[in-house]
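Omission of a single protein chain aside, the complex is shown with its protein chains in their original locations.
A and B label the chains in the order they appear, each numbered from 1.
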Amino acid sequence: MKISIASGKGGTGKTFVSTNLFRLMHQHTPSVVLVDCDVEVPNSHVFLETTDRQSHIVTDFRPVIDLDKCRFCGKCVEYCHYNAMLCVPSAHMTKMLPDLCHGCTACMVACPHGAISASNLEIGQVTAKETTDGSILIEGRMAVNTSSGVPVIHDTVAFAEKEYPADYYLLDSPPGTSCPFIQTTAKSDLVILVTEPTPFGLSDLIQAMDTLDSLGKPYCVVINRADMGDDQMEQVLADRGVDVIARIPFSREIASCYAGGQLVVDELPAYRSYFEQILEHIRLIEANQQHTKDKAL
Amino acid sequence: MVGRPQKIRKIAGAPTVSGFRPCGPRRHRGGHHSGRMQEHIMLLFEEYESIRLLDYEGNNQTDAAELMHVSRPTLTRIYQRARQKVAQAFIEGRPIKFEGGNVHYETEWYQCTSCHSVFNIPQNATDTTSSMECPLCGKTEIIVYHNPDNLMTEE
Partner (left out) sequence: MKVVITSQEKEMNSHVDARFGRAAYFALYDTETGQVDWLQNQVGTQQHGAGTGAVNRLANLGVEKIFACVFGAKVKPLLDELGIQMIVVQEGETVGHIIEMLQDRKK
């Protein structure tokens, strides 16, 4: 079962929830892997003492144009969906723009003169890390100077599933509601949206929920710092019929613990119950999904 | 969410060739001419420029960083990448292609004091400020414009 922990607004507590949930879950069911998909700034490793087990570079296709073979027919421009190709015969110029190129290879396929060949651009790195309690963290990290983290996220999740089969995957999603978020949540069985009861938190949460609705993805909400802010959020969620599976209060102790790179479920046992709540809901939803699958057969 | 947009770096001029190819036959046996060994190594223009300023012109890293309008650590990173790629090309016998990168050529911006239009002079022109004409109104009272960042959007 793949569970994404996402948000909408950044800074609501995704990593806080995913790392603590991971630790707790591993104590109950060891077959769980944490996948850090926040490839721009992966920070799950801060909370887990880890050693690197293996690592590989993620590369992406970029075309290389041989101007000796190029006949300036412009087919590559025609086939490029991203306007990443420029062809101006009068200036003897055919050029690829690396920031716009999405590595789809359509230009290479389209070129009738064999003037386009492949090169590999390094776009990131995936590392498997082992924690002191034997659990596994798979971390994706985008290379500096890369314009999109999406292919790195894809590689990270695929690598996790292939090399570290497990019953559960927790995917720590990037913030926001655009391509990286969608890439992470798209194949999940459940999305946990972590939010905060503020106008900014609410507006981004609604965007996230709308996006997941259009993808047909099941989701539920964890409200962090639930005792601050206003009650608009509860109203909106009640109206939409969305399950709130935990309401974690603001606590200076939690903030201090997090700032020190520690896990709350280890250091502040009083707060374990919130994560147990979350875990229980996951089990419930898992059982329901299984039941629906069984019925369908 | 995308990574922070890379700052555009200045270089003084394009490379004189589009790349380099190894010559002669391969010495190793079992060298089939397909696959990785034929793959180009792409050297970005900014990496080329770091080699030009440091190895060819003999500048130190501090001066080179200033000339390229980047910080010293960034220049070091670019240069290290450049050297690593060149070494790789030599040892693995692979062609180098100069490509891409976030650079803009050192063309200046000028402003017409009459209609206030701001314009550049494309590379091929040879005008100096005094004989320059405004492309819009034709007046010749032209000054150098010092805020080119206002004219660009970071997209």
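Rule of thumb we're sticking to: a contact is a pair of C-beta atoms (placed from the backbone, for glycine too) under 8 Å apart; a residue touches a chain by one contact, two chains touch by 3 or more.
Predicted model only: the values in this text are computed from it and were never measured.
Asker: Tell me which of A:S90, A:T132, A:S214 or A:T292 is the one touching the absent chain.
Answerer: Considering the complete complex, A:S90 is the one touching the chain left out.
Asker: Have a look at B:S18, B:Q61, B:T76 or B:N120 and name the one touching the chain we're not showing.
Answerer: Once the missing chain is taken into account, the touching residue is B:N120.
Asker: Applying the definition given at the start, please give the residues of subunit A touching the unseen chain.
Answerer: Spelled out for subunit A, the touching residues are 77, 81-91, 93, 95, 97, 99-100.
Asker: For subunit B, which residues touch the unseen chain?
Answerer: Against the left-out chain, subunit B lists 5, 8, 14, 103-105, 107, 115-124, 135-138, 151-155.
Keep this in mind: only the chains that are shown with their structure count from here on.
Asker: Which of the residues in subunit A end up touching subunit B in this complex?
Answerer: For subunit A paired with subunit B, touching residues are 40, 62, 64, 67, 96-99, 117-121, 142, 144-149, 174-176, 178, 180.
Asker: Applying the document's contact rule, which stretches of subunit B touch subunit A when the two form their complex?
Answerer: 1-3, 6, 18, 39-42, 97, 99-102
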